[in-house]
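One protein chain is absent from this view; the other protein chains keep their places.
Letters A, B and C mark the chains in the order given here, with residues in each chain numbered from 1 onward.
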């Protein structure tokens, strides 16, 4: 992508979103099925899961609102949609399937909201947008998978909704490293800041002290 | 991306959406400003504009609903948003600026709807979704720019809304050919059929005769 | 309300929506808790439940898409919202509570979609809109309760989404008969046709034969 970065700079893309006043942590689709290369996993997804563990701990320590997002379909397939026409495998993610359970190292606690979705975006046809608005959140710290699928869609919808999205580089993963990099580039130019968590936290704490 | 295509196939991605019963044509952001490499254009956008001219003619001949979508901001900047924080250049696209006018070869006719948007997606916070639903549309034939920006966002939202999206390969363009190809790949795997217009039309007419 | 009907007529309100090509049946909140005057029921709700039984049977005979909508909150209260701030009682409607179960005479069958919601509207932050769009529905036949709450909100959102709403007069109920009548009047003037099911069916069948 480096070949075109001068065009993006010259046309004014990729400016910084600054530091949010009130961030929330949103973790998307870190379910067993996406941890397993035999189902929908692969690439760097398992590293991203491991690297999200300390981020979740820090978010809890900071008292940020926390949302855990799963993809879940009805047992009888009645809520299949255009997304599952493209990717029918996903219809196996039913409520009680082990595939749709959150990975053991990232389990929700009471008071953290669990969001069920049937599309890539964590904010589409789910209660997440109003839940965040009710809490006066203005920035979404985003972890999860896949970078080119549900992360891209959730980040886009977060921007659409008026939140500033911060994609934590080491906490998002994809079965394809090429798709991962291409989507980080697109998001950083047009709809999010792509940043390491340490760097995000350092800036947030500096601004809070400010 | 070829390096990972076996993974996508094995996991069941990229199935066909079939043929719609009632398509509409949606043309996104073919405005003067995106035709001009000195503003926000470049790459293969101008070829895509030229190749959309016969598609618009055919859609009119077929009597499909047609939507022309522009990005437009208020003169006083009062409706700037997270998108324009990332790309402040876009705030120049005001109602009466030449930059925000449709390119001369793709002018709307009476009865074709003109949609104004302030975000990448043609369907986000605009009347397009209900306009299409009112007409019982089930497939969106999509042309416009950029593939990695407003097309990706509009196609994603079209799928989210329950429409089947068909991205016309030769009628979408991007300032970066690398971003163009990467986004066509992602869309074809997960949210749309990427297809030449001749091929789309041939299948549609066969199914209609069926 | 009769006192003002001449004003509405003179200003052009209350025109007919005509006959839909492809109706769906949507049944909202006919749950045990709304059948029970000690919880959230009362008024004419139980009559409306009884009168919906033959409507559901006919919709199945006609092969219409059918959606059953419930209000459900998380056990830990984590998804409470502005609606439950106004009406905290509703937080008792948890997944496995008898209060949130559909009434025995209106149980869903396989292939009929079950929608969970946390707000009055059946279409707000739920997958119902895209589910209907995917099926090319253009008219919603609406039954449920309460007329002044979840029916009014669902009918309004149905119109917003581009569907033509038909409120079946004898199949909607409210704990307050005054609120019931006032809301039927508002809906009939501005966002829906309020009609008896026999009359709706007669017109639909005439148009289909046409």
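We adopt the following convention: a contact is a pair of C-beta atoms (placed from the backbone, for glycine too) under 8 Å apart; a residue touches a chain by one contact, two chains touch by 3 or more.
On a predicted model such as this, the values are computed, not experimentally measured, just so you know.
Colleague: Which of these, C:73, C:102 or C:163, touches the one chain of the complex that we don't see?
Modeller: Missing-chain contact among the listed residues: C:163.
Colleague: Looking at the full complex, which residue from C:23, C:42 or C:144 touches the chain that isn't shown here?
Modeller: C:42
Colleague: Where does subunit C touch the missing chain, residue by residue?
Modeller: Output for subunit C: 1, 3-4, 7-8, 11-15, 17-18, 39-40, 42-43, 81-83, 85-89, 119-121, 124-125, 148-149, 152-153, 156, 159-160, 162-165, 175-179, 182-183, 185-186, 189-192.
Colleague: If the hidden chain were put back, which residues of subunit B would touch it?
Modeller: Per the touch rule, subunit B residues meeting the hidden chain are 74, 76, 78-79, 81-82, 110-114, 118-119, 125-131, 134.
Colleague: For subunit A, which positions touch the chain that isn't shown here?
Modeller: Interface with the chain not displayed, on the subunit A side: 21-22, 129-134, 136, 138, 160-163.
The rule is simple: only the chains that are shown with their structure count from here on.
Colleague: Determine how many degrees of rotation, between 0 and 180 and to the nearest 5, align the Cα atoms of subunit B with the equivalent atoms in subunit C.
Modeller: To bring subunit B onto subunit C, one rotates by 180 degrees.
Colleague: Same or different: at the subunit A/subunit B interface, is the fraction of residue numbers used by both copies above or below half?
Modeller: Over half of the interface numbering overlaps between copies: same.
Colleague: Taking each chain's centre as its mean C-alpha position, how far apart are subunit B and subunit C in Å?
Modeller: Roughly 35 Å, centre to centre.
Colleague: Could you tell me the distance, in whole angstrom, between the mean C-alpha positions of subunit A and subunit B?
Modeller: Taking the mean C-alpha position of each chain, the two centres sit 25 Å apart.
Colleague: If you look at subunit C, which of its residues touch at least two other chains?
Modeller: Residues 129-131, 134 of subunit C each touch two or more of the other chains.
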